[in-house]
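Only a single protein chain was left out; the remaining protein chains are all shown in position.
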Amino acid sequence: MATVTLLYFASLRDAAGVGEERVDAGDGDLRALYVEARARHGFVLPPERLRVAVDGDFALWGDAPRDGSEVAFIPPVSGG
Amino acid sequence: MATVTLLYFASLRDAAGVGEERVDAGDGDLRALYVEARARHGFVLPPERLRVAVDGDFALWGDAPRDGSEVAFIPPVSGG
Amino acid sequence: MSGHVPAFAIANTEFDVAPLRAALIDDRAGAFASFEGWIRDHNDGRAVDGLRYEAYRALAETEGARIVAEAIARHGALGACCVHRIGELAIGDLAVWVGASAAHRDAAFATCRTIIDEVKARVPIWKHEHYVDGDASWLHLEP
Partner (left out) sequence: MSGHVPAFAIANTEFDVAPLRAALIDDRAGAFASFEGWIRDHNDGRAVDGLRYEAYRALAETEGARIVAEAIARHGALGACCVHRIGELAIGDLAVWVGASAAHRDAAFATCRTIIDEVKARVPIWKHEHYVDGDASWLHLEP
């Protein structure tokens, strides 16, 4: 089973209380990983409002987690 | 009769060989002043391509020359 | 554009814009447009007394460089560069700088405008505003 590091930013990090955590990925896709983390930490934002990135580049919610990868959930951005 | 100072810039100054000259205005308007100067100096540009200014602000070709005023013929500009 | 200045960078302290502009100088360029985002004292009707920007740095740099390259190609600019601050900022501080050089002004303005628009829309940077009334919040703008 794949073990991945989840990265949390901005309001997600505040809600989780940590910037990252290692989790066992189970057998779902990246969306399933977010749905599980959302339930556990009480994230307000639904996955439709977020993007997902793997190892520093954007990925698709339907991608399978790769063992040892870094998965970042990207809330709506507000730079500039 | 009004005496005015004519100001020439850019290609007009090159054609006239001077930057300004005093002339007797006759009884015409500002357009007539340009037509007369154009004939005398061989200016290529017709009055339709120019604007006219009196004492540092834009004026109308149909205005009458005022005694002692400074009349500038403004060829198409090319700043920037 | 000079190889010494990356097309997009994240800065965690104040940065000097003069070398960024200098790197865009080009004899073929007749036009240079730049944009600066400054921290202003209000947002959406609330008085702001400062803010913090946080970034997912690895992805921000990749996506920012992609945005600059796309904008240069799309508008035919000669060069462009963008730097975005992170960390704590006060009113009046420079949050983001964009510069673009081109033969003519249409391309310089369009490149500069496209870069700031796309950076705001796509680069993983988040703004945490502190309000004068003591409250604070993350801005997660509606798409």
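Just so it is clear, A, B and C label the chains in written order, and each chain counts residues from 1 on its own.
Everything that follows uses one rule, which is that a residue touches a chain if its C-beta (ideal position, glycine included) is under 8 Å from a C-beta of that chain, and two chains touch if they have at least 3 such contacts.
The model shown is predicted, which means the values in this text are computed figures rather than measured ones.
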| item | value |
| --- | --- |
| Chain not shown, its touching partners among those shown | B, C |
| Candidates C:L20, C:I116 or C:L139 - the one touching the absent chain | C:I116 |
| Interface residues of chain C (partner: the chain not displayed) | 25, 27-42, 91-92, 101, 103, 105, 108-109, 112-113, 116 |
| Chain B, residues in touch with the chain not shown (by the definition above) | 7, 9-11, 14, 45, 49, 53, 56-58, 72, 74-80 |
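As a working rule, only the chains that are shown with their structure count from here on.
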| item | value |
| --- | --- |
| From chain C, the most remote chain by mean C-alpha position | B |
| Distance between chain centroids, defined by C-alpha means - chain A, chain C (Å) | 26 |
| Intercentroid distance (Cα basis), chain C paired with chain B, Å | 49 |
